[in-house]
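The complex appears here minus one protein chain, its other protein chains still in place.
For clarity, chains are labelled A and B in written order, and residue numbers in each chain start from 1.
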Amino acid sequence: MTAVYVLRRTAMLALVVWAAASFNFLVPRLAPGDPVGAILAQITRQGGSVAGSAEIIASYRATFGLDEPLGVQYLRYLAALARFDLGPSLTSFPTPVMEIIGRALPWTIGLLVASTLIAFVVGTILGALMAWRGTPAFARFLLPPLVALAAVPYYLLAIVLVSVLAFGLRIFPSAGTVSVGALPAFDLATAGDVLYHSLLPALSIVLAAIGGWMLGMRALVVSVIGSDFLVLAEAKGLPPRRVFLVYALRNAILPQITGLAISLGTIASGAVLVEVIFSYPGLGYLLLQAIQNADYTLIQGITFVLVLAVGLAIYVLDLLYPVLDPRISYAQR
Amino acid sequence: MSDLALTAIDLHVSYGQTPALRGVSFAVREREVFGIAGESGSGKTTIAMAALGLLRPPGRVVRGRILLDGVDVLRLSEEALRRLRWRDVAFVPQASLNALNPVLRVEEQIEDAIVAHEGPQGRTALRGRIAGLLDAVALAGSVARRYPHELSGGMRQRVCIAMATALHPRLLIADEPTSALDVIVQRSVVESLVAATERLGASLVVIGHDLALLAQLVDRLMVMRRGRVVELGSARDLYREPTHPYTRALLEAVPAIGNPRLYRTPLAAPDCVAGGRCDGGRSFSEGSATMHDVSPGHLVACESTFTAAIVAG
Partner (left out) sequence: MSISGLWRRRALLAGLTILSALLLFGVVGALVVDRAATRIGSGPFGEAPSAAHPLGTDTTGRDMLALVVHATPATLEVGLLAGAIGTLVGTILGLVSGYYRGPVDTLIRSVADVALTIPALAVLVVLAAFLQTTTLEVLAVIVALFAWPSGARAIRAQTLTLRERDFVALAKVSGASDIAILFTEILPNLLPFVVASFIGAVSGAIVAAVGLQLLGLGPLNVPSLGMILQFAFQYAALSRGMWWWWGPPTLVLVLLFVGLFLVSTALDEIANPRLRRSMV
């Protein structure tokens, strides 16, 4: 892997993070109306105390530095971001946004990583098998229904699953990650409870995503099968399993992984909405509450963290890629 | 155990409904260099694929036999076929193809052919063996650790030749081994190929479209057109005395310095051995062609009637 390659990827990550930060900086200033006034109105409407309003307004002004020249505000803002200071939550004032997000982030990452990994791995393997000669014909009937499911966004599947399996048949819990009244602890019982609660959200994501990976991998394996080095591999009299794994699969998986990197943003967005449906205490549910409470700093914090997380994940995948494909970093020279 | 490395008997191959080989028969002797010349679509690559048992649907053998050392490869099971590949007959692919796996190092690709047929090998012994193979085709030992995209076209072809000789096959089939290579590189690749074959004491079948080039390389040669053998004989015979109009057209298609007539349409051969009237090979009957003797070992087809004729010089 060349230094130039790493540099380019790092620059790309920095660019995306900077763009997201600047976007978050600009939008409140360009938006019509005064967000602070809207929040105060909301708090008053909900019968909350307006006593702390002075602090809230002051903090908001400080966070956004609305009294100072724009350039200075911008630099302060970027500096704060570098310290992971996303400002205080407006509704849970003065709790820092980062702290609130920190509580929800692990749940989201857990759900996202697990579901995506399962969907990708299972989908890719199944897709490869669909394209290989040796696969029995009846297995191919799996393809159309799973692909049809892939046409539907995650949250629709989530709505169906939660209504039928959770509320309707009561097989699975419908919300949260631990049973009501249970005291979470680092033990097997809690782990099992969490898994039980995470199953439906994860299933929504896995079922809706797997078809896409299957179809993609199948097409890739089909194209690799037609390629010249496959013919030579067979002419060499290599055992069929080796031809399939090391010659066909190993080459077909490369664009599939690229596809994963490109899809991460979409997957993250989908997972967030699934959390909303299941009241799963991750970033999604937090976002919903933040929107309902007009907690603008929290909204911006969550969205920034989302962009950052996805950007980092893609960055890691990009760095992993030359290890799998020896042609890549060489070409970047 | 015959002294014939490869024999094709009345081979008919079709891709779906389209015939690709219409009754091809020939034999390759031990230690001989045999050429198959023809344009694209004449069926020459199909012969190679059929001999290796690599014809995939929609390609299928309609009729005929292919004997490798007396064994009919068309009747073998997939597993038996797999075992004899590379060990009994090896393949050097077209130079323009990406025949090497892009994600494996050169040594890994040579190694897996060896391991597939000889079982697990000791690390150092294997490395030495691969180095020897590469050295025999004039490649440095450092090439072993390289990836295919790091090598030039000529080097990749030589890797393929080294790989093909790894298991000491009795027969090597080279399908257009020099197409898309620079002329100078072509020569060195061809030399490596011929040298390797001689070292092994094996037979070599070279498939190509440049008849004049092939004629300089081979002992015997056959010319194919539209799935049929139109002429077969020693290189000298075909070069000095091309009888079939198509053969002559192929030879004359190479502009010779000083030759004012660069391209000519196929000539009728008034003194053709087949007698009767020659139409210059313009007609093509779906039926068959008869092979006639021009001289011992030199046969030519007349495309009016065909009777099965095994050609073994």
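Convention: a residue touches a chain if its C-beta (ideal position, glycine included) is under 8 Å from a C-beta of that chain, and two chains touch if they have at least 3 such contacts.
The shown structure was predicted, so the numbers you read here are calculated from the model rather than taken from an experiment.
Counting contacts over the entire complex, the absent chain touches A. The residue from A:A19, A:I171 or A:A189 that touches the chain not shown here is A:A19. Residue A:Q292 is the one among A:T10, A:T135 or A:Q292 that touches the chain missing from this view.
As for the chain not pictured, it touches subunit A at residues 15-16, 19-20, 23-24, 27-28, 31-33, 35, 148, 150-153, 155-156, 159-160, 162-163, 167-168, 174, 212, 215-216, 218-219, 222, 255, 259, 261-266, 268-270, 272-273, 276-277, 287-288, 291-292, 296, 299-300, 302-304, 306-307, 310-311, 314.
By definition in this document, only the chains that are shown with their structure count from here on.
One inter-chain figure worth recording: subunit A and subunit B are separated by 55 Å, centre to centre, where each centre is the mean of the chain's CA atoms.
Subunit B contributes residues 52, 54, 81-87, 90-91, 93-94, 97-104, 112-113, 116-117, 147, 149-150, 160, 163 to its touches with subunit A in the complex.
On the subunit A side of its complex with subunit B, the touching residues are 227-229, 231-240, 242, 246-247, 250-251, 254, 324-327, 330.
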